[in-house]
Every structure is written in structure tokens, then in C-alpha cells.
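Every protein chain of the complex appears in place save one, which is left out.
Then we have chain A:
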Amino acid sequence: MNIHNIAGHLNDLGDRSQTGLQFDCYPIDGEIDVLQVNIVNREELPIFVSVTDNQILCISYLWGEDEVKPDTRLSMLETMLELNIPMPLSSFAKVDDKYVVYGALSVQSSMLEVEQELSVLSDNCLEVIDELVDYLK
């Protein structure tokens, strides 16, 4: 399992995807391979996929610390903790100064599982922003 066969699979899917979403993938060059997965009509919120020794990490950026209203920050953090379990497959996290939702899969996962993970992550990301938008400037 590496980002190139994930990219190949998703790009070949076209509109035959099980999830009803269309994927458009671009590998990003860097110290480690990262796949940028764009979802048609949701290009503003791409998902970044990287594969390590034992897991596939899918990360979608929510917002930066600078977008958070400082006076409701604590309440936002509590809401995120409370939503963490109900939110299917994804969890909240923070990378540097950015809040993210992410999902981790075993490297033994099937392509269908990867596809479902990406689809659920994208839905979660949109829904989270929609629900928590009042905490943002």
C-alpha cells in the first residue's frame, strides 16, 4: 500500500465510486510522499493522505488558530472533545497551529475501505465547519 496505488485506484474510479463522490488525486513531492485528494465540488477542502510503516493517515484541515474567536476558544475545544466519539471514523487533532480532522487506517485496508474513509472524512469535515462556524471569526 502506497500513495501511488491509492491515487491510481481513486483516479480510475471516475463516477463508479461506491460513495457517490468523485476523487481527483495529485501526489505532492517532498521528504515523504503525500497525496492530495480533491473531491469534485469540494476542492476547497482537500484531504492529504500519507502512508507510514503501519498506517494510512488521512488528514483534512479545518481552520487555523488565527481563525478562532479567542473568547469562545475553550468552549470550542470542549465541543470538539464531546463530538470526537460521535463523529464516525474521524477524530479531531491539532497539527502545528491548525485544527484538523483525521482518520487512520491499517496498511492492510482494502481500497474500498480507503475510499469510504475519505468519503466519511470529507463529510465530517464539511459538517464540523458548518456546526462550529460560530466559534470562528
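Throughout what follows, a residue touches a chain if its C-beta (ideal position, glycine included) is under 8 Å from a C-beta of that chain, and two chains touch if they have at least 3 such contacts; residues count from 1.
One rule holds for everything that comes next: contacts and distances are computed from a predicted model.
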UniProt protein name of the chain not shown, from "ATP-binding cassette domain-containing protein", "PspA/IM30 family protein", "Iron ABC transporter permease" or "Ribonucleoside-diphosphate reductase subunit beta": "PspA/IM30 family protein"
Of the candidates A:52, A:84 or A:110, the residue in contact with the absent chain is A:52
Which parts of chain A are in contact with the chain that was left out? 28-32, 34, 36, 41-42, 44-45, 48, 50, 52-55, 57, 59, 61-64, 67, 95-96, 126, 129-130, 133, 136
